[in-house]
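As you look at this complex, bear in mind that one protein chain is not there, while each of the others sits in place.
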Amino acid sequence: MEIRQWVVKGLRAGIVTTPYPAAQETASGVSPGIPCAVSQMSESEGARLVEICPTGAIESENGEVHVDLRRCIHCFRCGWESEVHVGWEKTYEWAQFTPTGKSHAWPKGFSKSLHIRVVDAGDCGACLAEVKQLNNPYYNMHRLGFFLTPTPRNADILLVVGPVTDQMRRPLRETFEAMPTPKLVMAVGSCALTGGVFGPSIFSGSGVGNLLPVDVEVPGAPPPPLAILHGLLVAAGRKDPASGTAASLGCVENQAG
Amino acid sequence: MSSLVETASRAEQNWPGQVHGWVDRRKPVSELRCKGLAVLPSVAKWLVSELNYRLAGIIVEELAQEWEVRYLFYLEQQQGWTHIVVRPPLEVKTLPSITSEVHAADWHEREIEDLFGITFEGHPLLGDFILHNDRWQEAMAPMRRAFDPRAALAERKPDLDWRPRTIVEGPGAFAMPVGPIFSGATEAVHFLLETVGEDVIRAYPRLFFKFRGIEKLAEGKSIDSCLLLAERFSATTAFAHAFAFSQAVESICRTRVPSRAQAQRVFLAELERLRHHMGIIHEICESTALAVATSQAAILEEELLRISGTLTGHRYLFGLAIPGGLAKDLPDFACIQAVEGCQRIVDRLLELDQMLRYSSSFLDRIEDVGIISPEKAREFGLVGPIARASGFADDLRKAQPYSGYERISFDVPVEKEGDGFARLRILVAESVQAVRIMARVPAMLEPGKVRETISPQAGVALGWAEAPRGAVFHWLRLGPDGLVSRFRLITPSFVNWHGFHLAAEKFAFQDFPIILATFGLSVAENDR
Partner (left out) sequence: MLFLVSVFFVLGGLGVAASVLLPERIAPRIILSVGSIASLIVCVVGAKGLVTEASFVATLWTLPTIGTLTLTVDHLSSLFLVVCGIIYLATSVFSVRYLDRYSGRFSLRLFAVVYHLLWASVVVILLAGDAVLFLIGWEAMSILAYLLVNFQTVRDEDTTAGYLMLGMGEAGFLMVAVAFLLLGNHAGGLDFGSLRAAAPNAGMGLRWGVFLLSFFGFAVKAGLFPVNRWMRGVYAVAPASACALLSGVLLNLGIYGIVRVTGDIAPVPSLGPGLILLIVGTISALVGILYANRENDMKTMLAESSTENMGIVVAGFGAGLVFLAAQLPMLAGIALIASLYHMMNHAIYKSLLFYGAGAVDATTGTRDMDRLGGLIKSQPWIAGFFLVGILSISALPPFNGFVSEWLTLQTLLQSAALAPAGVKVVFAVCGAVLALTAALAVTCFVKAYAMSFLGVPRSNGTKQNGHVHRSMRAAMGFLAALCLISGVLPTYIIPVLNRPVSRLIQSNATPTLVPPFFAPNTGSQPLPPAFVAEFHDLGAQVGRSVLPGPGLVVLHRGGATNPVVFAMSTSYMAVVLALLLGVAALVIYGWVARRTKRVRKPVWAGGLRPLLPELTYTATGFSNPVRVTFNAIFHPTEVEDTSETVARHFRMAIRKSFEEVHVLDRLFYRPIETAAERVAGAFAKMHHGRLNAYVAYVLLSLLAVLLLGRYI
């Protein structure tokens, strides 16, 4: 009786898996989105935005406003500033290779099934929670061949979240050393890329790149599960990374939402 | 209010000449200022044992000429705070420990010793707490104003012979190390499980691998930067922390938050509570390896995240609570839609809960496992759903109401058994209450603005909130330039991790991950 009720429950709940990566996900609430620049912005508006952004993610040059996604912590101060009209795009494909990662030779035949060792190097909890959502029926990364593994010996990808606090430096380094080649390091979240609001300080670093050779970066605070999924697919070579340089993302003119 | 005055006067009577009571009726707070240090433990013991106060935390500030050491106490059923304050000169480095009378002070004193270098006489286990001895030398005191990070780095002398402290003696006793990197995707914490083979005799968690020094980073920052720190250090309950911080700032700057903002703050806090509890239920099902229940709970959690994202733009409610109100006004219809969505989710949660109660394999793993008795919960000063599962009916929304909670009627569920099943029942019951509160808010929304400008001024205040994990306290002191001079964070995870070992001991190894899951603690919130 007990087993049967669970089977019925599971069958009745149906399939809720996202169509991504075959098609784009259109449900709302799956991504916090990114600020995208309206192509022509006055110098004062640009200066205002640069002033507002607490991490210096917004840079302005001749009215052309660039957003360095690696620094964006999704505080929305630029979006809710009433004087400046900032576009907002609900995308989630943000992952990119680092310059060293681009030339990373990933053996053929490795892309079908990858095992991931997740290391929490001081993360606030949100990035780790989003990584954990990857196993839920909505995103279900198992269908794409990604698995979490408890031992670095079986791992192909080292997924690091957090700015790398001082007391996690050695365990993180140990994990990286314990993984056999070929291996990939993926830094997820703005803290892991640039240290977020916590670093650099004596106790907290400014990103994984200072300790390990990072290959794939997924910006966001936190990057939603779809962004992390895109990052994994980029790492596996099954999806293209976000186009454009890391520093700027041109986007379709869009009203703030 | 009258009890505060009474407390102050009785204290002056009991220790004439040594304790001076002072009441601030506005807040309301009563301060028991102790002239000498020796009387400190007895006053603390008197408050806790005879008057049934509970300790919220200890705050140490390095002022110009002296220390200010403030012990925060409050009553569960009455508004108001009683602080014990001592002001020894800066040369004094030793204070008497109150741990043997008020055991809830244990970890607070250890933290102060590590970060400020003040020794607590009578505390047997100081050292190697926040700053691990295999990374940093003793006596670093990074929270002192004169701390020089460069010098500390240059003189860095880790203890290379560091060994974990094992206390179980007996034939064949050994210790199983777990972590700091273990399982699939868990936070970084190290457990030392001492055993003779089957049962865990002692479970000691070694935390603070994720220590980022938030309190030190906050010094000298503007209110807005400090808000970011307060919101982001533990992002799974980001809104509750931003909420408490904003209330502290509003209290200092004497800002009156618009009623629409107050109601929406309550709404969002309860939404966060609902989503957080769903996440814990998901983890409990996952730890017991009941696959279908795990998937169903995960579906509900993701739906709540999407509702949060649709309503506010961010799945974890970042960037909403700011001093003065809310950064963004939520339209009424959106709130009503969100309530309807949450109501449907809670209905499915109740269905799931009913099925779980009939799965004997699930109950076997959760019932009578990881028990914390009410006496221990009180002794260790536990907070939140864990304390409520052990019969400790303590909720800041009722005890020290804020932001309009006093106008909303809701229940605070309490259970007595203190085992994993009781904690699960509390989580489900609180989720039901959370939706009940959310349902009342749209009717309370008056048209108007949601944001009041604040004018920073010097002052000191305590802001608090009942976060999903328990009582959270933000103590803030602003300098004359409006910048932060001291920011103290007392988090529910810090208090509850202290009591975690009570639940994990005397149970088998296989029960350990389940007990860990039923606690639902956050390491990031503890480590700061």
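Labels A and B are assigned to the chains in the order they are written; within every chain, residues are numbered from 1.
Convention: a residue touches a chain if its C-beta (ideal position, glycine included) is under 8 Å from a C-beta of that chain, and two chains touch if they have at least 3 such contacts.
Everything quoted here is computed from the prediction, not taken from an experiment.
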{"item": "Contact partner of the left-out chain, one of B:88, B:149 or B:179", "value": "B:179"}
{"item": "Sole residue of B:10, B:87, B:202 or B:328 that reaches the chain not shown, by the stated touch rule", "value": "B:202"}
{"item": "From B:123, B:282 or B:488, residue that would touch the chain that is not displayed", "value": "B:123"}
{"item": "Residues of subunit A in contact with the chain not shown", "value": "151-153, 170-172, 174-175, 177-178, 180-181"}
{"item": "Interface with the unshown chain - residue positions in subunit B", "value": "97, 99-100, 103, 106, 122-125, 163-164, 166-182, 190, 194-198, 201-202, 379"}
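Convention: only the chains that are shown with their structure count from here on.
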{"item": "Subunit A - residues contacting subunit B, complex", "value": "2, 5-7, 9-10, 13, 16, 27-33, 54, 73-77, 79-80, 118-126, 128-133, 135-138, 148-150, 162-163, 165-168, 170-171, 175, 196-199, 201-204, 221-222, 224, 257"}
{"item": "Subunit A partner contacts - residues on subunit B that touch it in the complex", "value": "132, 135, 142, 149, 152-153, 180-188, 208-214, 216-217, 224-225, 228-229, 232-236, 238, 279, 282, 290, 292-293, 295-296, 298-299, 301-302, 305-311, 313-316, 318-319, 327-328, 352, 355, 358-361, 522-525, 527"}
